[in-house]
Each structure stands twice: as structure tokens, then as C-alpha cells.
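Worksheet: one structure, shown below.
Every protein chain of the complex appears in place save one, which is left out.
== subunit A ==
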Amino acid sequence: MDGSIGISNLEKVYGEGTERTKAIDDLSFDIDGGEFVSVVGPSGCGKSTLLYIIAGFLDITDGTVSVDGTPIDGPGTDRGVVFQDYALFPWRTVKENVLYGLEEAGVPDEEADATAQRFIDMMDLSGFENKYPKELSGGMKQRVALARTLAYDPKILLMDEPFGALDQPLRETLQDQLIDIWGDLDKTVVFITHDVEEAVYLSERVMIMTRHPGTKKTVTEVDLDRSGPREDIVTSDEFTRKKNEVWRSLREETKSEVQP
């Protein structure tokens, strides 16, 4: 079980009769275990729909979506979702939020406590264990959400524009933290974003989706050495070239929106 995702001939239709809208049409895409893939596309292209299908929140109309070869049947602890709006339990402290998945898995108290503390420390949240979410900034909330998801050790991280609500410096800090986590913990990551630079900076492959209905348009492979500092990565030729490639492909889609 390595956290691979297989999507073949996926079709998703919302509504019925005259209300019918096809959100995703004939999408096939395979993601290897341990791979970091970003999905970009114009708004309304169904990229969040795709993520929620992999999460098991939405039923599919046709095709198959499987994790490690087994078709998805609802949400499950093999996957973890990080939402843009954090979705922290407001009545739980930072520590209690991070403990949630471990409690539900029936991990003994002492072990759960140690695990939660490890991820709290990893996300630079030490000293904030007993704060409630309302006392935290957006960046800290998102780090709590990440710690909460990592703590119960899902193989796959599904991230829905997780840094979209944060300002640029904070976003960069969290991006670098995410790269470190991905390198250390061996997770498959599916990352939804509309930020081309973010997608290229983070991922091994970037899938660009068409709009209405959404399907795979192009896939760009990004071969970057991410062990160095950010300034080396963003000034590299590969980064610039791939950023332009993705941007151009996305640009075509956005243009077709203006001139149907």
C-alpha cells in the first residue's frame, strides 16, 4: 500500500434534467505513491470536485477512482484533507484538534499524546497547545490543520487551495514547510491551486484542466532539485521554463472563457 491513485474515464454530473451540468468529463490520470501532483485550472474547471471525489465526499457518475487499486467508497483514514478554511474544531484546543484522528483510531492516550506533540513541534506550534483556534492567525490555523492531518498518518494528502487565504510571505513559509514534510514523511500529495508559481514550485507534475466540463488538458513534468533554498529554485532555468509552460497552457483556457 503506497498511496497510489488511479483515475480512469471519470465523469461527474451534477443535477438532473435541464439542471444537468457536467463538471468532469472523461478524465484519466494516474498518480504514483509518494508523488506530489498539483492540479491547476480556471475557476469552475472542476478541480475541487476532483479532489472531493478522491476524498470520497462526492459520488461519481461514471468511470473509476481507486486508491491502491481499490475503488473509493466514502471518506477514510488512508486519506487526509486540508481545506482552505482550515476546518478546525473551534471547541478544541490546538492539542485536542491534533489528537482528534488519534482518538478516533483508538490510539492509547500516552502514545497519542506523544504523536500529537511531535507534529505540533514539527509545525512550529510549540507553546500554543492550549490555545483555541479563534486565538490563532490564519497561517497558524493552517499549520494546526496540517498537524492534525499528518498526526493520524494518512498515505495521501488532499489539499484544496490550502494557502489561498494567506499573504505571500506566509504562503512561502508554508510551502517550504510542506516540501520538507513531503520529503520526510513520504506522502502522496494532490494539491489544488490556481497559483501557477506555487504549483511548479511544489510539484513533480502539474495537471492543467480545461473548463466546462473539466478534463485533463496537459501535464507538465517539473524536474527541480528542491533540496536547496527557495531563491536557488525560483531563479533556476527549469523553474522559469516550466512556469511559463504551465502559464501558457492555463492562459489558453482562460482566454477561451472570454471568447467562447
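Assorted remarks:
One rule holds in what follows: a residue touches a chain if its C-beta (ideal position, glycine included) is under 8 Å from a C-beta of that chain, and two chains touch if they have at least 3 such contacts; residues count from 1.
In this section, contacts and distances are computed from a predicted model.
Matching "BioY family protein", "Cytochrome c oxidase subunit I", "ABC transporter permease" or "Pyruvate synthase subunit beta" against the UniProt entry of the left-out chain gives the name "ABC transporter permease". Looking at A:5, A:24, A:37 or A:55, the residue that reaches the missing chain in the full complex is A:55. In the complete complex, the hidden chain is touched by one of A:80, A:162 or A:214, namely A:80.
Here one chain is not drawn; of A:67, A:112, A:136 or A:196, the residue touching it is A:136.
Set against the missing chain, the residues A:36, A:119 or A:152 yield one that touches it, A:152.
Touching the omitted chain from subunit A are residues 55-57, 74-77, 79-81, 83, 85, 87, 89-92, 100-101, 104-105, 124-125, 127-128, 132-137, 139-140, 148, 152, 170, 173.
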